[in-house]
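Heads up, one of the protein chains got dropped from this complex, but the rest are sitting where they should.
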Amino acid sequence: MFDWLFALWPGLQTSAELLSLQPPGWGGNLLRGALASLQIALGAFALGLVIGTFGALGKLNGGPVMRDLLAVYTVVVRAVPELILILILYYAGTDLLNQVLRAMGQRPVEISGVAAGIAVLGIVQGAYATEVLRGAIQSVPRGQLEAARAFGMGPVQTFRRVTFPAMLPLALPGLSNLWLIATKDTALLAIVGFAELTLETRQAAGSTRAYFTFFLAAGALYLVMTLVSGRIFGWIEARYRRGQAAQ
Amino acid sequence: MKPWLTRAAQEVIVPHRLIMIAVAIGIIIWAALAMRWHWIPRYADLAVQGIWRTLWLLALSCAIGFAMAVPLGLAQAAGPRALAIPARAFCTVIRGTPLLLQLWLIYFGLGSLFPQFPWIRESELWPYLRQAWPYALLALSLSFAGYEGEVMRGAFRSVPAGQLEAARAMGMGRFAIFRRIWFPQALQRALPTLGGETVLQLKATPLVATITVIDIYAVASRVRQDTFIIYEPLLLLALIYMIIAGLIALGFKLLEQRFNRGMIG
Partner (left out) sequence: MKTLTLMATTTALITAASFAQAQEVRIGIAAEPYPPFAAPDAAGNWVGWEVEIIDAVCAAAELDCVLTPTAWDGIIPALLSERIDAIMASMSITEDRLQTIDFSDPYYNTPTVIVGQKGVEMEATPEGLSGKVLGVQVSTIHQTYAQTYFEAATELRTYQTQDEANQDLAAGRIDATQADSLAMDDFLKTDAGQCCEVKGAVAQDEAILGAGVGAGVRKGDEDLRAALNRGIAAILENGTYDEITGRYFATSIYGN
């Protein structure tokens, strides 16, 4: 089918063979790496949302000490390169956890690469999510919250039924941006030796010396991930904006 | 006392902040005494060189990237389709793939072509192509151009069309309109995000250590490799980046204040 193409461009056939999904092609490795990247990005994004929700509520409703501590957290994470945070958390995090467990008389645990990656990137995501969600919650009109209170809703119920649905459309563009950062930040885990897409690509490229082929293929995979997820976020946003007052 | 100084003093002298500052000072003293810092004098020279290299990579790549971002933004905001589509594609690709991958593609991908084309090694450019920093600068500049191009697109679009029409009615040429009305207003709108983008760019610079550029991150890695001390160099490194990021934020704040003077808000 592609014979005429290969005749036109001999290098392409070699590339196609190198990228085939069955060994000796390395396509399967790349796809496995992409799956690992996606898994970590999803986990980190979810963890970031949880941290971000509590962080935003803490910044808005917490006491002065809580607010200052959260400010330190977001400032540090946003000023220090992710790579350095990953190195510190990756090694110190495990170390600390095991020391705490030992102090409590427990056995040290093994932390899988996936879990550590999710935790580390999730903490980074959490700082950015805190700011995004805080901005969104703040822009929910006060009157709506007062109305909810007047109806006799408790704080949890108010958050679940008024604040959350009202702030979501405002937060979505920021969150969609965060998700893109999460997918791309997974590449940094290559530097601590976690077998995600970028490291798999580097291994394949190093073993076959076809650097261009593999880096371009990996770039295409990342692009597919970010473009598809961009579409999904756009769709969600359109759905939630329905019935909202025009901005 | 100057008013801002009094305000700053009022913000700091609150009981819980004083306690937090005391705790922070306590942690710093504990870290200074209990952790191992004896390696600092031995690596001070290398560290200064590393910081210098990080800073000029940052400054140059932001300058080149911004110079590319202006035409990229303009092409997307007002250019013909033949220019707008490639500009848009460039921004999408840069923003949709990790910088680490772009960096390795540029350094190792291009490097893998050299053996096939021996004339490259005889060219005038070879002494530069041999070194690693031109590739680092290229990758960082392209990345900054991609992100900032998107910002500039929005900035150019947000300048009210009426102003441009008024300028045209006054008989200004296209270039004069761009230089005196369109660009300054777009820049003013882009400036608040520019500071943030520059800090993000700073945070991207340590990646260049993976292609053998010896920036401040690479110096800290060397300390770890030589001495097997893990956390101390990383903590000091985090502090250095925080100081640089703080200075960048401060610089842009001053720049913004200057720029906004005489502008209608």
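By written order: A and B. Residues from 1 in each chain.
FYI, a residue touches a chain if its C-beta (ideal position, glycine included) is under 8 Å from a C-beta of that chain, and two chains touch if they have at least 3 such contacts.
Just so it is clear, the structure is predicted and the values come from calculations on it, not from any experiment.
Of the candidate positions A:Ala56, A:Ile84 or A:Ile191, contact with the hidden chain is made by A:Ile191.
When the missing chain is restored to the complex, the residue among B:Ala84, B:Ile230 or B:Ala249 that touches it is B:Ile230.
Listed residues A:Leu96, A:Ala147, A:Val224 or A:Ala238: the one in touch with the omitted chain is A:Leu96.
Among A:Ala79, A:Ile123 or A:Met167, only A:Ile123 touches the chain that is left out of the view. Against the chain not displayed here, chain B makes contact via residues 27, 108, 111-112, 114-115, 121, 129-132, 210, 212, 214, 218, 221-222, 224-226, 228, 230.
The chain not shown here touches chain A at positions 23-26, 28-29, 32, 43, 47, 51, 69, 72-73, 76-77, 87, 89-98, 100, 107-112, 115-116, 118-120, 122-123, 191-195, 199, 202-204, 206-207, 209, 211.
In this section, only the chains that are shown with their structure count from here on.
Separating the centre of chain A from that of chain B, both taken as means of CA atoms, is a distance of 22 Å. Looking at the complex, you find that chain B touches chain A at residues 14, 16-17, 20, 92-93, 95-102, 104-105, 108-109, 111-113, 199, 202-207, 210, 217, 230-231, 234-235, 237-238, 241-242, 245-246.
Touching chain B in their complex are the following residues of chain A: 64-65, 68-69, 75-76, 78-85, 87-88, 91-92, 180, 184-188, 190-191, 198, 201-202, 205, 209-212, 215-216, 218-219, 222-223, 226-227.
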